[in-house]
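Worksheet: the structure to be examined is printed underneath.
Note that one protein chain of the assembly has been removed; the remaining protein chains are unaltered in position.
In this document, chain identifiers A and B correspond to the written order of the chains, with residue numbering beginning at 1 in each.
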Amino acid sequence: MKFHRWLRMGSLLIVLGMFAAPQTLLAQEEKPFAEQKFVLQISDMDPSKQTLVLNVANNILKAYGQDQVDIEIVAFSAGLRLLFEDNSNSGRIDGLVSSGVRFFACQNTIENMTATLGEPIRINAHASSGKGGIVRIKELVDQGYTLVKP
Amino acid sequence: MKFHRWLRMGSLLIVLGMFAAPQTLLAQEEKPFAEQKFVLQISDMDPSKQTLVLNVANNILKAYGQDQVDIEIVAFSAGLRLLFEDNSNSGRIDGLVSSGVRFFACQNTIENMTATLGEPIRINAHASSGKGGIVRIKELVDQGYTLVKP
Partner (left out) sequence: MKFHRWLRMGSLLIVLGMFAAPQTLLAQEEKPFAEQKFVLQISDMDPSKQTLVLNVANNILKAYGQDQVDIEIVAFSAGLRLLFEDNSNSGRIDGLVSSGVRFFACQNTIENMTATLGEPIRINAHASSGKGGIVRIKELVDQGYTLVKP
């Protein structure tokens, strides 16, 4: 009886899951059992730093293998430009997201830039947000991530 | 007898303390029981980094509350300019000091700049010094501070 109920519940969840869990959401999940955890910071204006932080993420994936690493790229201040919807690197960001890399956009920077521009800025749909970049970095460091600013 | 002597000594210290302990000194004390400890590094020439490091300190204070965080900003190399007495951000520095943020000026940089200029440089009165910025950073990291370079 109980088994039957579990079976039905299980089937329901699987069916729901087929509709409810988009690729993006899966890619944004943390990997608690990954052996290597990196938080990569981008906060500089220099556009070459945008390419660099993506290169470093790519090198980490190649070195350890996608299943062994957990990478989150946290952007704040002028570095937020990497996560503007129309950034020229958005194709590379899509590729990294499909390899499990997560992106985080500093809420403080979003609000400050929005106030400066007088209209909401458009952020890459793959990026999470909702708190300050520094707060997100601290959360990840406290969970054992190594912080590197390329 | 001995007790009396201690009492008199104690009263004297309390009275002296009322005059001798300025706000600044209190603000410069470490908070060993703070839950979140940050050492923020500034060593770049770019003046926008001066604003940024102060913004980040402010965001940390807002996110956790002044009593829950311990923040020290360590300036070295070209970043020492933030702590020049006549820096345009000195008003903001005063405000952060009154919120408990500490500032540290690299002794090596002070000496090198003094040698280069041929006269002593004037450092913000709120800043501590007396050892290298890298040595101060290491001390703080060893005490559990998270090092971030905005």
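Worth a mention:
Heads up, the rule we're going with is that a contact is a pair of C-beta atoms (placed from the backbone, for glycine too) under 8 Å apart; a residue touches a chain by one contact, two chains touch by 3 or more.
These figures come from a predicted structure and were not determined experimentally.
Contact with the chain not shown here comes from a single listed residue; of B:T51, B:S77 or B:S128, that residue is B:S77.
Residues 36, 38, 48, 52, 55-56, 59-60, 63-64, 146-150 are the ones on chain A that touch the missing chain.
One chain is missing from the display, and on chain B it is touched by residues 41, 43, 45, 76-78, 108, 131-132, 134-135, 137-138, 141-142, 147, 149.
Note that in this section only the chains that are shown with their structure count from here on.
Rounded to whole angstrom, the centroid-to-centroid distance between chain A and chain B, based on C-alpha atoms, equals 33 Å.
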